[in-house]
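All protein chains but one are shown in place.
In order of appearance the chains are A and B, and numbering begins at 1 in each one.
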Amino acid sequence: MSEQLPAPEFDAQNYARPNQNYICGNACEGKACRQGPDAKGRCGATADCKPVLKTKPGETKGRWICTRPGGECESGPLPDGSCCNPVPKCSPVPTLRLWRGRVTLAVIAASCALLLVILGNPPWRNNFISPGTISNPHSGAAFAALAITNHLNESCGACHVAGNSGPNGMVNVAMRADPGILDFEKIASASAANPTAIDESCLKCHAGRNFHQPSAPQISCAFCHAEHQGKMMAATTDANCSFCHGDAAKMNPITKNTVAPVIHHFADDHPQFRFITENLHDPDTLKFNHALHLTGPTIPKLAGGEKLDCAFCHQPDTAGAFMKPVEFEKNCRVCHSLQFDPQTPELQLPHGSVEFVSAFLRSLPKQYLNLAAQFGKDEDANVFVEKKLAGLRAQFGSGEDLEKRVFFSTSTTAPEISVGNVTGAARAIFPGCAYCHEVKNSSARAPEITRPIQTERWLVQAKFNHLKHTSVACAQCHDAVHSKDTADILLPAKEACVTCHSPRGGVADTCAECHTYHKPLVAAQ
Amino acid sequence: MKRFRRQFIFGLLALIAATVGALWLNAKYNALPNYAYLTGWALLAGMFVLTIYNVRKKLPFLPLGKSETWLQIHIYLGFFTTLLFLIHLNFRLPHGWFEAVLAWLFVLVSGSGFVGLFFSRVLPRRLATRGGEVIFEKIPALCHALKTEAETLALGSEAKSVVIAEFYTKRLAVFFSGPKNFWNHLAESRREVSGLLAELEDLRRFASEIEKEKISKLAALVRQKDGLDYHRALQLALRLWLFVHIPLTYGLLIFTALHIILVFGFSGGAR
Partner (left out) sequence: MPAAPTILERPQRWDAAFDANMTDADVERLLATAPFSGMAAEKFPKRTPLREILRNDARILKFRKGEIIMRQGDYGTSAFLILQGAARVVLKPDLPPSLLGRQATNKKGVFRTLAQLWNRSRPPEMLPRTLLGQSSGVSARQNEKETRVFLQDVPRILDQHRTAQMIAGEFFGEIAALSRMARTSTIFADSDDAELLEIRWQGLRDLMKYDDALRTHINKIYRERALASYLRATPLFKNLSKEQLDRVAEAVEFSTFGDYDWSGEYKRLAQSGSVRPEKEPVIVGEGDYPNGIVLLRAGFARVSQKFGGGERTLNYIGAGQIFGLNEIAHNWRNKESPVNFQFSLRAIGYTHLLVVPTRVMEEIVLPSLLKNELPPLVEKTEDDFDSAAPQTRAREKVGAEILEFLTENRFFNGTASMVIDLDRCTRCDDCVRACASTHDNNPRFLRHGPSAGRLMIANACMHCADPVCMIGCPTGAIHRESFAGQVVINPTTCIGCKSCFTNCPYDAIRMVEARDERGEFLMDQEMKSIAKATKCDLCVENHGGPACERACPHGALERMNLNNLDALSKWLKL
């Protein structure tokens, strides 16, 4: 306390007036005048006093009297009634408070001016108010040209109703917005998925929303596709999809409690694939035993010496996403040569049409003749043919029998040495059409063979690309080595996909990875 | 310090409760589609309540409640509104020019508020400890009087001391000419004045008896001037922070009004 300075002495006879806006200009020197500045900052000093005319009774002119507060001055007022001692006016000083008020007004004025200037000038305005970079497809000259072609306004106005308006227009549009500025309840309860005015702009170029379910509610484009998020438009998220699919209340009225479960994430609660849950089977009538072909000991090796593998029959198509259908000529005849004459393995039945086979069998002499001409046999062609036919007859009896055997034989009746050009350990008696196909008797000339069905797509709701899965072995997803029946659908269960497509697996597992929203439903074949 | 401690504890508890509540609500309703609208309105409501404190201050003659209570609400609501601001921005920096300027305005307003709070609680105590209480508007006149006195003492016709006159002209004239050492005083540094006084003391070696007396008087004047400077510096700081806080508040409100128009004019709901 002893270190405390004493308070400086000052004239405490008068009040301090911090409520005034101006201080006398001479106050900084301690000579503040008695009058003081007025509220507008004008110095009130005129002279030392205000002389008063005093007329004594009987006088006509009177005398000017000095009215100085400290007592009359020596010289007295001038004859015209003004004080002899004028006081020079000072320059009143604004107080800090007044300065603060001025700064506040200045900031308000500057803000308004700046904003009006910027908002009144379209290029500046657009750059200024844009909340983020527009994605590449929607910026640039190409887009601008397209916008005009599609009857949209330019730049911001291409999407936004208020995009080309100045401040006045913006206010108008804002007032008309729905939900409105003060519609708090509507704002709180509104669904972002509701279509909006901007969607109409989207549709001008992106025609037709093409919802994946006609019964699905209309959803705003902006709900999944957010603009102003940078040069690359943000990818959709699971939240977008689970907005409906994760909400039983939304789904049930649509699906009437039949199918749709509530789905949030692939790894968590995506349902098992339908072919498994509904226990579907391949309706293909062609009998094929994958296990035998891939692992059977009797399966001969391919030309280069390799074992028969998936890739020999299943080749990717041009795009690479899916596999070409298996063709007999390319993939099966290599082993299944369709020869019926053990002595003449070169003579092979045509494949594909029952009439052709039947015609072939009925024209066997001709066929043998052609064969002879082809292979240039020494003996007389006719003799060759006769010999062959005799052999056939010996084996099969009649032509009808042969035909019957060809169509209906399902198994080997006698050992064969070779099937086709491939020599095996034992002789196989040729298997007929029925070995693989479903052959039915019919009232027509030739029996009926049910056309095999190669179902192109099982998981029709999802997209898949084999090209992206080249790091995965075929057997990891397609359990062919254990499949004996054609009816087996050799597709993986969901768990196989989840191995990689999950947070733990590390591969992208968003809904959009496999499912598309906009393309119409792919019909099952 | 019972009453102020009680105020502080009550305010802090209310703030903590509000923060926890706000963060919980944020986590729960974050996914709501129009969440940003709702947080925006809450933020605006907070800003509005904060701003009308300025109105209350202009109406001291109306029985509107104690300014002390209003300030307590203002301070704690200020902290909470800053949290609302962060929630509204979803804890991310805005991208576009306009939104960036708007965010910066808010940061400056609330930042200056925090600085002001710090000043208001720290500087008065320093002023009281130092003593030498003086009304801010009287300081220039007192300063001037000290300068005249010092000049007369050192340079006046009766001074008759070359040593002192030279020292005054070289070192003290500047010191007495006006307010000095603003930043030094804010930082509580007495370096400058201690230096001056030490130099003054050094002069004693060369001084006669009369001159020694003059030096003591000059030293006393230097101390008085320093005390005045100290008061001016701290009291000025206590006034100047409001030059940022208040004008920018109104700028912020203007920008906010435009922000509301832009949001509703350019959002999907615009028709």
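We take it that a residue touches a chain if its C-beta (ideal position, glycine included) is under 8 Å from a C-beta of that chain, and two chains touch if they have at least 3 such contacts.
In this text, all values refer to a predicted model and were calculated from it rather than measured experimentally.
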Contact with the hidden chain, among A:N14, A:S75, A:S91 or A:N127, goes to A:N14
Which of B:V49, B:I135 or B:L186 contacts the chain that the document leaves out
B:I135
For subunit B, which residues lie in contact with the unshown chain of the complex?
1-4, 7, 57, 59-63, 65-68, 70-71, 119-120, 123-125, 127-128, 133-136, 235, 238-239
Name, in rising order, the residues on subunit A that touch the hidden chain in the full complex.
1, 7, 12-21, 34-36, 38-39, 44, 50, 52, 65, 67, 69
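Just so it is clear, only the chains that are shown with their structure count from here on.
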Distance from the CA centroid of subunit A to that of subunit B, rounded to the nearest Å?
51
So in the complex, which bits of subunit B are touching subunit A?
31-34, 37-38, 41, 94-99, 129-135, 137-138, 140-145, 223-224, 227-228, 239, 242-243, 246-248, 250-251, 254-255, 258, 260-271
Would you mind writing out the residues of subunit A in touch with subunit B in their complex?
3-8, 10, 16, 18, 23, 27-30, 32, 95-96, 99-100, 103-104, 106-108, 110-112, 115, 119, 127-133, 160-163, 165, 170-171, 173-174, 176-181, 184, 187-188, 190-194, 196-199, 220, 222-223, 228, 239
